[in-house]
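The complex appears here minus one protein chain, its other protein chains still in place.
Chain IDs A, B and C follow the sequence of writing; residue 1 opens each chain.
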Amino acid sequence: MKGWRDLEIGALITEPGNSAEYKTGEWRAWRPVFNRENCIDCMICWVFCPDSSIIVKDKKVVGIDYDHCKGCGICAHECPKSKGDDESKKALVMKPEYLFREED
Amino acid sequence: MAQVSDKPKFVTKGEIKVPPIRDLTDSREGIAPGHRLCTGCVAGIILRQMFMAAEAAGYTLVIANATGCVEVCTSIYPHTSWKVPWIHNAFENAAATISGVEAAYKALKRKGMLPSDKKVKFVALGGDGGTYDIGFQSLSGALERGHDFIYVCYDNEAYMNTGIQRSSATPRHAATTTQPAGKVIPGKPQPKKWMPEIAAAHGIPYVAQAAPSHFNDFMRKFIKALNTKGPSYLNVFCTCPRGWRAKEEEGILISRLAVETNYWPLFEVEDGKWKINYKPKERKPIEEFLKKQGRFKHMFKPGNEYLIKELQEDVDKRWERLLKLEQL
Amino acid sequence: MIEERKVVPYSGNMAAAEALRQINPDVVAAYPITPQTEMMHFFADFVANGLVDTEFITVESEHSALSAVVGAAAAGARAMTATAGPGLALMWEILGVASGMRLPAVIALVNRALSSPINIHGDHSDMMGARDQGWIILVSENAEEEYDNLIQAVKIAEDERVRLPVMVGMDGFIISHSIEGVSLLKDEEVREFVGKQRMFHPLLDVEHPTTHGAIAMSDSYMEFKRQQREAMMNAYKVIREVGEEFAALRGKKYEHIEAYKTEDAEYILIVMGSAAGTAKYVVDRMRERGEKVGIIKIRTFRPFPYYDLADAIVASNAKAIGVMDRAETFGGYSGPLFEEVCTALYTRNKFYPIAGLIYGLGGRDCNINHIEEAFDVVKKKAAGEEVPPVTYLNLQV
C-alpha cells in the first residue's frame, strides 16, 4: 500500500473494476470443468454465475475464468446438459480442486 | 433561471421485451469479478442480471449502495468491482443519498456542467437490513418525494453482513443468531414483513417482486423500472448459502423453489394495479423450500410439525391477499 | 474602494438564508428544527419564487438531509444544509462520512442545546459534540458574521488544499431570531467571490466512473485520517487567505481570533459566539473605570487557532485568564474551549492561572453582570485566591 501522501484523497477509487486484479480463484475448493463438446451455448451458466467467470466469446462459451471462479458449482448445477450420472455427457462437472493443484 | 416545479410526472412503459440472453453476452458488465462475496452468493447474480438489463435498455446506472454484504465485498480499498459511478454513504441512507445524487444531476444538467449525454438512471441498492429496517425511513422519504430512481432490495432475509441476525424480513420460525431455534423459542416468532405492499402504499408508479432464478422476469421488471419516470421499488429474492445453511450450488434452485411454493410470488404493481406474473400450476408444499435450508432444520423435528404449518399459513395468507389485490 | 453597503434589518436566520440565496447552491436538503426552521422558510420562499436555481430536497430527517448533501456533493454539486442542536446530533454519523470522503459541504448551524431535558435555546453543546468529526467549524458573533462566514465557508471548503466540509454556527434565538442591522454584499459580488465550484472526480462523470465511500481496512484507514489532519492544517492557512480576500470586498477582516483590547490587558476572557459581543461591551465599560481587561473571541474552532491564541495571550500583560464555555464536558475539567486554551498555552510552555467558566446553557441569559462576575473570578485567580475549578455563571443556587 502507498504512503499517505500518495493515496487518493478520501479513499476515492478511480480505476473502475480493478478488483479483477484480486484473484478470488484462490478460494476455490471445487473446480468446474468445462467440456465444450457437450455445450449447447444456452448461456444458463453465464447468466447464473455470481463471479462473472464464464468466458463467452462470440456468443459461445469458451471456458472458465479460474482466476476468479470461487467454485460455487451453480453453473454445473443449473446446466441443462449436466444432469444425470453420465459424466461424459455433461458440459460442466465439479471436481475437487486438489486434483488440479497437485498437478500444478 | 428557476426550474419548473417538480411535480412528479410518473410515466411507466407498457410491455417490455427482454432480448435472448445469448444476445446479451457481448454487453459490458457493470460489475467486475474479484469481489469478495461468499462463494455461491446470489447477490452477485442479481447484480449481473441488473446490469444485463440496463445494458439491454441502454442505461448507465449510478448507484448508491447501503452498507451491507454487497457494499463491503465490492469496494475494499484500493479495489472496486464497480464499473459504473458508485457511492456508499452509510447503512440507513442509500435512498437519501441517491436523492442527493439525483438532485445534483438535475442541477448540474441545467447548468450545462455534465457533458455526457448518456442515458443515466439512479439506483439505490440495499439488503433487507438497509431496506426493511434501518433504512426504512429514508426509503419511505425518497419514495414519497418522487425522485427518479430505482430502489433494489436484495432480500436475503437477515443481517448477513454482521453475522446472520434476524431482520424484519426473516420468515417465521427461521433460526438466526439473534433468534436461534431454542428449546423454548423455536426461531423467529414473527412473520416476515411484507415490504412490497408498504412500498406500493406510497403510490409510486412501479413496484415489483422478482427472483434471479426467473431472470427474464427480473430483467423485464428492471427495464420497466428503468423506463419509469419516478420511483420504483424492486424486491429481489437472494439466497444466502452461508446464512441459510444451504448448499453453495443450490442458490438458484432455492430461488426457484421459493417461487414454486408461492413463498416468493412474482408480481408487479404498475400505477397501483396489482398483477401476479406467475401462478404455479401445482403449488409445491413449503417443505420443499424449507428442507434445502439449515435455518429451518428444527422445524422438521418430531413434534415441531406445527411450525411448518404456521409458516405454510403465512405463505397461503399472503398468496390469497395477492389474489385479492389482483382483483382490485 | 469599499462601497457604502446596504444595511438591512435582518435576523440571523434571514441573513443566513440571504447568504444561501446569493451563493445559489445546486442542492439544498434540509429538515425543519427550531430555531433553524425559519431560515429554511425563507430559503423555500426563494425556491418557490424562482430566485435560486437550487434543487431543494425537503427530506424526512436531518440524517437524510446530510446524507443527501453527501450524495449531491460527491456527485459534483455545491450542496448545503442547515440544522440545529438535536438535528446536528442526528447527523452525527454522516458528519464523519462527509469529512472522510472530503466533500466540501456547508452546514448553516443554529446552535441549540441538546436534550435531555429538551430545550430549544442556544448553547454550543451540539457543535462541541461534533468538534472531532473532521469539519471546519466557524463561529459567528452576530447575524452579519453568520452571513459573511457562510460566504467564506464555501470558498474554504472547496479549496483544493482543503476539501473539507464546514459548519458555521450562530447562537439559537439570541442571533437567529434577533433583528440587527446586516450589511449585505451585492449578488454579483458574492457570486464572483465564491466562483464556480470545482469538481474533484465527480460521481456524475459517467465517462470516468469512480467509487466513492470505499471500505478501508487497517492497512490504509490510518493514512486517510492522516490526510484529513493535513487538510485541516492547510485549512488553517486557507481560512486566513480567504479572510484576507474577503476583507478586500467587505472592508472588515476575518481572522481565526479577534483580540479585543488585550494588548495591555491583565485579565482576559476567552469567549465564542454571541456572548463575545456582550463581553466587548463590558470590557469598554470596565476600561472606563480604569480596569485593564480584554477578551479574545474565537472565530475558528476547528482547526483550533493554537498559535494565534497563544500569541495574543503572550503579547498581553495577562495575569490570569478565564475561559467561557457554552457547553459542558461532563467529567472533564471544564468546557471544551477550556481544554483547547490550556493546550495552546502548555504546548508553548506558557503557564497562566486559568479559570473555567460555564455559562448560557440552554439559552440561559449571559448579561453584563455575568461577564463582570467572570472577570471577578479571573482577578481572584490572578491574586492567588482560591476559586473553584469551574464556575457556573447565572446559576440558581
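One rule holds in what follows: a contact is a pair of C-beta atoms (placed from the backbone, for glycine too) under 8 Å apart; a residue touches a chain by one contact, two chains touch by 3 or more.
The rule is simple: contacts and distances are computed from a predicted model.
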item: Missing subunit (named according to UniProt) among the choices "Pyruvate synthase", "ABC transporter domain-containing protein", "Uptake hydrogenase large subunit" or "cytochrome-c oxidase"; value: "Pyruvate synthase"
item: Among shown chains, those touching the left-out chain; value: C
item: Residue among C:197, C:211, C:228 or C:274 touching the omitted chain; value: C:274
item: Option from C:180, C:245 or C:339 whose C-beta touches the chain left out; value: C:180
item: Sole residue of C:8, C:51 or C:247 that reaches the chain not shown, by the stated touch rule; value: C:8
item: Residues from subunit C at the interface with the omitted partner, ascending; value: 7-9, 35, 120-121, 141-142, 171, 173-175, 177-181, 274-275, 277-278, 280-281, 365-369
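Please note the rule applied: only the chains that are shown with their structure count from here on.
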item: Centrality ranking, top chain (CA atoms only); value: B
item: Pair joined by the larger number of C-beta contacts - A-C, B-C; value: B-C
item: Where subunit A and subunit B are represented by their mean Cα positions, the distance between them in whole Å; value: 24
item: Inter-chain centre distance, subunit A versus subunit C - centres from mean C-alpha coordinates, in Å; value: 54
item: Intercentroid distance (Cα basis), subunit C paired with subunit B, Å; value: 42
item: Touching two or more other chains - residues of subunit B; value: 75-78, 80, 82-84
item: Junction residues of subunit C - those touching two or more other chains; value: 209-214, 216, 220
item: List of subunit B residues in touch with subunit A within their complex; value: 21-23, 25-26, 29, 31-37, 39-45, 48-49, 52, 74-84, 212, 215, 241, 248-253
item: Residue numbers on subunit A that touch subunit B, as the complex places them; value: 1, 7-8, 11, 13, 15-24, 27-28, 41-43, 46-53, 56, 59, 65, 67-68, 70-74, 76-78, 94
item: Touching residues (chain side subunit B, partner subunit C) in the complex; value: 1-3, 60, 62, 64, 71-72, 75-78, 80, 82-90, 92-93, 95-101, 103-108, 110-111, 113-116, 118, 120, 137-138, 140-142, 144-145
